[in-house]
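See structure below.
Apart from one protein chain that is not included, each protein chain of the complex appears where it belongs.
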Amino acid sequence: MLSVALRRIASAVPVLLLVSLITFGMMRLIPGDPAAAIAGLSATPQQVAQIRADLGLDEPFLVQLGRWYGGMLQGDLGRSILMGKGVAAVTMERLPVTLALSAYALVLTLVIGLLAGIVAALRQNTVIDQFAMMFAMIGISVPSFFLGLLMIIVFAVRLGWLPTGGYIPLTEDPWGWFVTSTMPAISLALLQAGLLARITRSTMLEVLRQDYIRTARAKGLPARQVVFKHALTNALIPITTVVGIIISLLLSGAVVTEALFSIPGIGGLLTQAVLNRDYPMVQGGLLLVTAFLVLVNIGIDMLYAFLDPRVRYE
Amino acid sequence: MSETGALPLEAIQSEAEPEPKRVHPFWMTLRRLFRHRLFVTGLILFGIIAFMAAAAPWITDINPNRLSMRNKFLPPGGDFVLGTDNFGRSLWSRVVWGARLSVIIGVSVVALNAVFGTLIGALAGYFRRLDNVLMRINDALMAFPAILLAIGVTAMLGPSTANVIIALGIVYVPRTARIVRASVIVLREMEYVQAAVAAGAGHWRILRRHILPNAMAPMIVQLSFLFAYAVLSEATLSFLGLGAVPPTPTWGNIMAEGRDFMRDAPWIIAIPGVTLMITVLGLNMLGDGLRDVLDPRLRIQQ
């Protein structure tokens, strides 16, 4: 188990180094002079020069690169132009909001996706199966922002059941948070739930065809035990990997959902940064979110090893 | 699996496959595709959108950007089939021209992936030396959340149709390359490929003649799903204001503008939204059908 962890962490290091190199390189994608682009059309040459100096763009490439990595090691990812604060600090401030929303959506995803997938597999080729898979197909085809808009129109504007927006932090008022986060979480979860239902179904079907399931039945075990002990335990192994992808999709989706429901998380922060050409913020935020994901995936690989004795005892 | 496998039925069914005459495999596959209900439904749905995109100049008589303040907020039905938006622009025209843009972007992203995804995947899968380097870069690019990376890249490049295509290319090519690489690695070890190596065939020839044609199936399946992701991502980006600059009619733009009027004119959001959904649904069904028919390993399951 420990060796699995060490190996996994070791393999994450080059990925993280490359990820940060790519984010560093992104600034070079800006056509022309980044400083001028940030300053805007009405800026004086002095202002542009000031920005260039602030960002260190007037220094040689290698020095900039060295600074980038040096700063990264000290947790310094540059300064947000818009907020006037350190990128890392601003991101960390907003990250819990996004994580809470994503966690809520993840719970919805897991409950709906696993349940629908398992039931569909057990009732393969029945009406229940077809209904579940139709739901899943629509789930993966409806853009989350469209679903969010529809829900706002129906539940907030027409029916008045839920507020249109107005985020309430979890720490202030848990119930208020729950009420204001429900629509965003549902619109965020639907795509992933559809994806998970489809994968769970096919994985379960695959597992149910395995020889050891036949053995379990040949022993005279009750059907419930065959499905939930023998089949599900095995199906969860590949599904664990998918959860990593789902968390990545959730964080992606949160950007849009937060913009739509005016939730002050990372998503809203990055969208604002992008629209206001706050490039250091975009760079740093992207890097932090991705680094977080890499860590999550290490955790998931550990869980995978825990679930699968073949990996655990390697 | 042998006769003693869990389901002897499989053996029976595959043996019972009818082969009345020797038909070229291509036509066999095509026939199976057209018997696949999901595939056909998907083809029809996407076909409608593709037709709208192709015939845009001929099926719309009003310029999608023509303002007409006299006609603003007209609901669907009446003089304007699908109604008008806050500037009195015809939503039919805007949605049809939006379809054209979506399809152009989808096709471009698919083409980029077909070329670069195949190239990178084949090189990494075939040449072990390159594998390490290429896949490390791939891993790093895939570590980013997809939409976030696309947002980051378009933010830097600036909002435009071409930049959206580039951004989605950067996001999805590594994923396609991974899939191609996986098939190439399997095929490389196949006996007939080893025989070709032993017979002294060159690398390039082996890749082109023996490996890539057989790696096509999973790739085609991937590309049809990719088309759906590309259309979806483009709509998301332009909804956030990062796609083609307004007033260019894209589905995301129309919906973003309709947001402020959703209380009184919900159709401005609903019409492009439903069109987008139909497109993605059609492509996903198409992909499912292709996967069922082209990927024999998964076909057994149904």
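Letters A and B mark the chains in the order given here, with residues in each chain numbered from 1 onward.
As a convention for this text, a contact is a pair of C-beta atoms (placed from the backbone, for glycine too) under 8 Å apart; a residue touches a chain by one contact, two chains touch by 3 or more.
Here, contacts and distances are computed from a predicted model.
Novice: Can you work out the missing subunit's protein name as recorded in UniProt? Choose among "ABC transporter ATP-binding protein", "Multisubunit sodium/proton antiporter MrpD subunit", "Cell shape-determining protein MreC" or "Acyl carrier protein".
Specialist: Choosing among "ABC transporter ATP-binding protein", "Multisubunit sodium/proton antiporter MrpD subunit", "Cell shape-determining protein MreC" or "Acyl carrier protein", the correct UniProt name is "ABC transporter ATP-binding protein".
Novice: Which of these touches the unseen chain: A:7, A:28, A:158 or A:219?
Specialist: Here the residue in touch with the unshown chain is A:219.
Novice: What does the interface between chain A and the hidden chain look like in terms of residue numbers?
Specialist: 210-212, 214-223, 225, 229-230, 233-234, 237, 307-310, 313
In the analysis below, only the chains that are shown with their structure count from here on.
Novice: For chain A and chain B, let me know how many angstrom lie between their CA-based centres, rounded off.
Specialist: Roughly 22 Å, centre to centre.
Novice: Which residues of chain B touch chain A once you look at their complex with the stated criterion?
Specialist: 5-7, 136-137, 139-141, 143-149, 151-153, 155-158, 228, 232, 235-236, 239-242, 255, 259, 262-263, 266, 269-270, 273, 276-277, 280-281, 284-285, 288, 298, 301
Novice: Looking at the complex, which residues from chain A come into contact with chain B?
Specialist: 14-15, 18-19, 21-23, 26-27, 29-31, 137-138, 140-143, 145-146, 149-150, 152-153, 157, 202, 205-206, 209-211, 213-214, 248-249, 251-253, 255-256, 259, 270-271, 273-275, 277, 279, 282-283, 286, 289-290, 293-294, 297
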